[in-house]
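Here's the structure, in C-alpha cells; my notes come after.
Complex shown without one protein chain; remaining protein chains in place.
Order of writing sets the chain letters: A, B and C. Residues in each chain are counted from 1.
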Amino acid sequence: MTSSPLIIADREIRSRLFVGTGKFSSNENMRDALDASGAEIVTVALRRADLTGKHDPYANILEFIDAEKYLLLPNTSGAMNAEEAVRLARLAAAAGLPKWVKLEIHPDPTYLLPDPIETLKAAEILVKEGFTVLPYINADPVLAKRLQEVGVATVMPLGSPIGSNRGIATRDQIRIIIEQATVPVVVDAGIGAPSHAAEAMEMGADAVLVNTAIAIASDPSRMAIAFKHAVNAGREAFELGLPEVLDEASATSPLTGFLG
Amino acid sequence: MTSSPLIIADREIRSRLFVGTGKFSSNENMRDALDASGAEIVTVALRRADLTGKHDPYANILEFIDAEKYLLLPNTSGAMNAEEAVRLARLAAAAGLPKWVKLEIHPDPTYLLPDPIETLKAAEILVKEGFTVLPYINADPVLAKRLQEVGVATVMPLGSPIGSNRGIATRDQIRIIIEQATVPVVVDAGIGAPSHAAEAMEMGADAVLVNTAIAIASDPSRMAIAFKHAVNAGREAFELGLPEVLDEASATSPLTGFLG
Amino acid sequence: MTSSPLIIADREIRSRLFVGTGKFSSNENMRDALDASGAEIVTVALRRADLTGKHDPYANILEFIDAEKYLLLPNTSGAMNAEEAVRLARLAAAAGLPKWVKLEIHPDPTYLLPDPIETLKAAEILVKEGFTVLPYINADPVLAKRLQEVGVATVMPLGSPIGSNRGIATRDQIRIIIEQATVPVVVDAGIGAPSHAAEAMEMGADAVLVNTAIAIASDPSRMAIAFKHAVNAGREAFELGLPEVLDEASATSPLTGFLG
Partner (left out) sequence: MTSSPLIIADREIRSRLFVGTGKFSSNENMRDALDASGAEIVTVALRRADLTGKHDPYANILEFIDAEKYLLLPNTSGAMNAEEAVRLARLAAAAGLPKWVKLEIHPDPTYLLPDPIETLKAAEILVKEGFTVLPYINADPVLAKRLQEVGVATVMPLGSPIGSNRGIATRDQIRIIIEQATVPVVVDAGIGAPSHAAEAMEMGADAVLVNTAIAIASDPSRMAIAFKHAVNAGREAFELGLPEVLDEASATSPLTGFLG
C-alpha cells in the first residue's frame, strides 16, 4: 500500500497499529504477536518494571522486545496523579529508556478513565523536560486542544473503557477531535474487534492502539495480523475517500436494459 | 490465512468477498478491481445483457471477466416479480451462462427492497429447474428459513438499502439469520466501508457482497484490496473468537507493581 | 392535547397506545393498568380463550375488560401458519367477538418472528371474509405494501423481538414503512421503555402496542401512565415538527453581549 506516512515527533512510524504488551499468556506469545502485527510502537507499563536499580529494569520483558525493531513506549498506567506519572517517566528515562511516554493517569479502578486535570499538569511538566508525550484522554475535544497547546506529540482519546471491547462508543467526540487536531490522533482503549479498528481509521484517526483483543485471543499472532489488515484497510478507505451515506438506495445495476 | 473454506452448492469458493460489476467508470477499471479483490464470485445484472440472441450476450462485459477465473453470478436486478425473474434466469441459462442466479426482485424504485413473496415463489421454481439460487432478501429470519426449506444455496440478507452505504443497520435480525442458517449467509447491500464488511464477518456471516463502495472509489483496485483485507480480518477474528464485550474496564497493565 | 385523530377502518380511536393483556400477575392488575393507560384497543390472545363452546369464551378475562370501554382485538398468537390463524379468527367471530383480528403467525419459538408468506395468505382470506385485519410483521417495507394492497387496516411492524425490550432496532426500515404507508403504522413488539414509545411516535408511527413492559412492571398502572405520557409526548413532537439534527453546535445563548 502507498498510504501517506505517519509522523510523530519527526519520526516516521511504519505502522498505524500500536500494540500493548499486557495480558499475554506468555512472553513468547507476546513476541510472536508483536512480530506478526507489524507494529513499530509498542507500549509497556512502567509499573511492571523494576526501576529501583535493584534489578535490571525490564530485564525480562526486554529480552522479548527487540529495541532495534520497536519503539518502546513506556506508559504510566497505575499512576493516580500527575506527580506519580512524572516520577515514573523520569525513572524510566534515568534507566535508559527512550524519552517517549504514554501518559496514563487514571485514579478510578473500575473504569480506568483518565483524569483530565492531572494529565494536563503532567504533560506540561514532561514536555518542558524534553519528553515526547502521548497522553491517554477521554474523548474531550477541548482537552485535546489544550494538550496540543502545551506541546504533546499526539492525543490518544479512548473509544470506550480499557479492556471493555465496546468499540468507538465516543464516535461523535472523536470525530471533532480529529477535525480539530494539529497532531496525530491515536484511538486508544476499547478497540475489541478489527471492525472497530477499521472504523477508527475510516473516521480519519492516524493510528489505533490495541492490546486486550490481541493479547487474550486464542492465537494472538493470527489476531494481530487480522488487526494489521483491518487498520490498513480502514486507512486506505480514508485516503481514497468513502462514498456518501445515503437515505435512499442507489441502483448498482441499471434498471432499464435492452432485454427483449 | 488458514480460514475454513466457504462452500456453496458443493463448490469451494476461494474468497469470502463477492463483487458486483455495476457503476464502474470503465470496464478496464472493473477488470482491474476484480483482479485486485481476489473475488471468485462476481455478479452481473442480466438486464445489462443482450439475451435476445440478436447480439452476443454479454459480449462486451464478458471480454473483461475471465470465465476461467471467476464464477459469473447473473442477477435478476430489475425484475419486478417472480415471473420476470424466472424468465431472466432461463434466458441466461439458454445463452450459456452458468445455472447460478442471484435472485433479486425489487418492485420499489426508491429503496430497491426485495419482495419476500415473489422471491420465495421464484426460488421454488428455479430450484426445481436445477438452478443454484442465491436470493437477495430483507433481513427476515423466517423468510430466510423458508427459502432454505425450498433449497436455496445461500441467503443474502441486506445490511441496508442497495447503494446507501449505511452499513449493517439490520444487525439484530442478521444475527438471528446467521444463528439459524443451514446454508451460507452472504450479507449484501449497504456495505459502504471496510469496517462494515469486517463487522459482518465478525458476526459470523459467511461472505459479503460489495459493489458501490468499490466501483465508485477514486481508485477501485486499491479499494478492492482494502475490502479484501477487511473481510479476511473479520473472518479471522470470528474464527479465533472475539473477546467478550464488558460494561467495565479490564486493566491491560497490572495496577500494582514493585516500583520502589 | 389537540393531536389529530387516529382512524382505523373508519373508527376513530381515542388513544395511540394499544395494550396487550399477557403476563399480568393478576386480572385485577391488568384491569387497573388498562384503565390507567387510557387505551382503547386491547389485544387478547385467542389461544387463551375457550372458543370450543364448552365453556363461556373469555369468561374470566372478559369480566375484567369492559367491552363498552375497550375495543377488544383478538390476536392469533400461537398460530404456526395461515390455516391455524384463519381458523382462530373464525372461531372468535363465531363466538361473538368483534371481527377485528391482530394477525400473528410466528412458527419460531425462540424469537417469535412473524412469517411473511403465511401472514399475507391469511390476510387475503380474512379481508375477503370481512375481517378488519391488523397484521404483525417484520419491518419489511415491501411486505407492508403488499398487505396494504390486499386491504389490511394497519401494518404492525416489529421494533425488535416480542418481549425483548430492545426498542426500535429496525429504525431504518420502519422509517421507510411509515413514509410509504397508506394505512396507519403501529409499532409492535420490543418496546420496553417510554423512550422507545416516544421515539416510534416521533418517527411518525401512528400508534404503538406495549405489553411486557407494562405487565411485568412493579406497578403496572403507574407504568401504563408513563407509557401514555410518552406516546402523547412523541406524537405532539411529531405533529409540531422536531428540530433538525445538526453536526455542529448552535448557540442557545447569544455569544456576544453588552456586558461592560
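Everything below uses one rule, namely that contacts are C-beta pairs under 8 Å (C-beta built on N, C-alpha and C of every residue); 3 or more make two chains touch, one makes a residue touch a chain.
For clarity, every value in this text was computed on a predicted model and none was experimentally measured.
Seen in the complete assembly, the chain not on display touches A, C.
Screening C:Ala82, C:Val133 or C:Ala226 against the full complex identifies C:Ala226 as the residue touching the chain left out.
For the options A:Val44, A:Leu71, A:Val86 or A:Leu143, the residue in contact with the chain missing from this view is A:Leu143. Touching the chain that is not shown, out of A:Ser37, A:Ser77, A:Thr170 or A:Thr252: A:Thr170 (per the contact rule at the top). Mapped onto chain C, contacts with the missing chain fall at residues 1, 20, 22-23, 45-52, 54, 75, 77-78, 88, 91, 109-113, 161-166, 192-196, 198-199, 202, 211-213, 215-219, 222-223, 225-227, 229-230, 232-234, 236-237, 240-260. On the side of chain A, the interface with the absent chain consists of residues 106-108, 111, 113-117, 120, 138, 140-143, 145-146, 160-161, 166, 169-173, 176, 180, using the contact rule stated above.
We take it that only the chains that are shown with their structure count from here on.
In terms of which chains touch, the assembly is arranged as an unbranched chain of neighbours. Geometrically, the chain at the heart of the complex, using CA-atom means, is B. Annotation: 33 Å between the Cα-based centres of chain A and chain B.
Measuring from the averaged C-alpha position of chain A to that of chain C gives a distance of 47 Å. The centroid of the Cα atoms in chain B and the matching centroid in chain C are 34 Å apart.
None of the residues of chain A touches two or more other chains.
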